[in-house]
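A single protein chain has been omitted; all remaining protein chains appear in their positions.
So, chain A:
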Amino acid sequence: MNDTIVAISDVSKRYAGAVQPALAGVSLDIRRNEFFTLLGPSGCGKTTLLRLIAGFGMPDSGQISLDGKLLGQTPPNLRPINTVFQSYALFPHMSVAENIGFGLEMLGQPRETVRSRVTEMLRLVRLEGMGERRPAQLSGGQQQRVALARALAPAPKVLLLDEPLSALDLKLRREMQIELKRLQTETGITFVFVTHDQEEALAMSDRLAVMRDGVVMQVGSPENLYDRPANLFVAEFIGEANFWNATCLERSGAGGRFAIGTSKAVMPVAEAQGLAEGAKAVLVVRPERITLGAAEPGLLHGTVETAVYRGSDLVVHAALAGGGELRARLPGSIAAAGLIGTATGFAFPADAVRVFPA
């Protein structure tokens, strides 16, 4: 089931009057039946890419194909792709049922088929009995569900969702994340989901693409991007991490040994390809990979400044001996009181470190 359904190849787009292109040579393969996420900061081109897939606007160069067929100039109404708009864009003068049935009606489905499909969709998004209401008579979360049902009703090959959860409060957002994931699994439709919330992206996606300034920085599974970020931008954007300036002391095999800052701490690193001895580098370590160690020479030393108990874990901030800061996520069973103000040694395994040229 790993075949490509949407192939985007070298797509560029610049809006009239803009200096920077909104998309600069984007290539992506979106697979059939996957939950694919476009993640990136505001203005990186996520909406632009989604609109090009839907058919609202054409790429300046490059191509998009659906199921192996080039989309070219095909207008939106002839693409078997539906969109959940950020503002929902529910038709205010139609009932919920008319909204949901609109796509099927336009496709010329018989009235009976439309009616039964609408009932089915109302059940799917848990809005049974609300078909006769107007969108204005629904809460934000319910409107969101109607927008989803309306886009899913014609059973499109691909469903595009542009920050569909951004207008909801945190609790509702969590609920809808689970709901969306359930709908995607149940319908088996390919979802292309846009968000700038990295937690949401990690939680929901089968695979995701991190974008910046119209360029794709990395594509992969959530685990892949979290554990093996391809560059500093992805490392910073996804999850929390420590970033330490370091110097390469010695290379051996794939890895090497690095001195952090001006301290005497020398840390072994499992993978350090492309860095020569003496090169300046940035070491990246996730806070949960750090453990407490004895204050031995060669280890990272610091003074704990704050330790916040969070139930499952203890979040520790420390000032490093050679300058710089450290953030660690220790097991919640460690007592905070004994740590604060004390000089402590910190350790992490060699394979927990990602190294990038500075």
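Convention: a contact is a pair of C-beta atoms (placed from the backbone, for glycine too) under 8 Å apart; a residue touches a chain by one contact, two chains touch by 3 or more; residues count from 1.
Everything below uses one rule, namely that contacts and distances are computed from a predicted model.
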Chain not displayed: protein name in its UniProt record ("Amino acid/amide ABC transporter membrane protein 1, HAAT family", "Secreted protein", "Tryptophan synthase beta chain" or "Spermidine/putrescine transport system permease protein PotC"): "Spermidine/putrescine transport system permease protein PotC"
Residue among A:Pro59, A:Gly131, A:Pro154 or A:Gly345 touching the omitted chain: A:Pro154
Selected from A:Pro92, A:Gly129, A:Gly253 or A:Gly311 as touching the chain missing from the view: A:Pro92
Contacts of chain A with the missing chain: which residues? 54-56, 75-78, 81-83, 85, 87, 89-93, 102-103, 106-107, 134-136, 140, 143, 150-151, 154
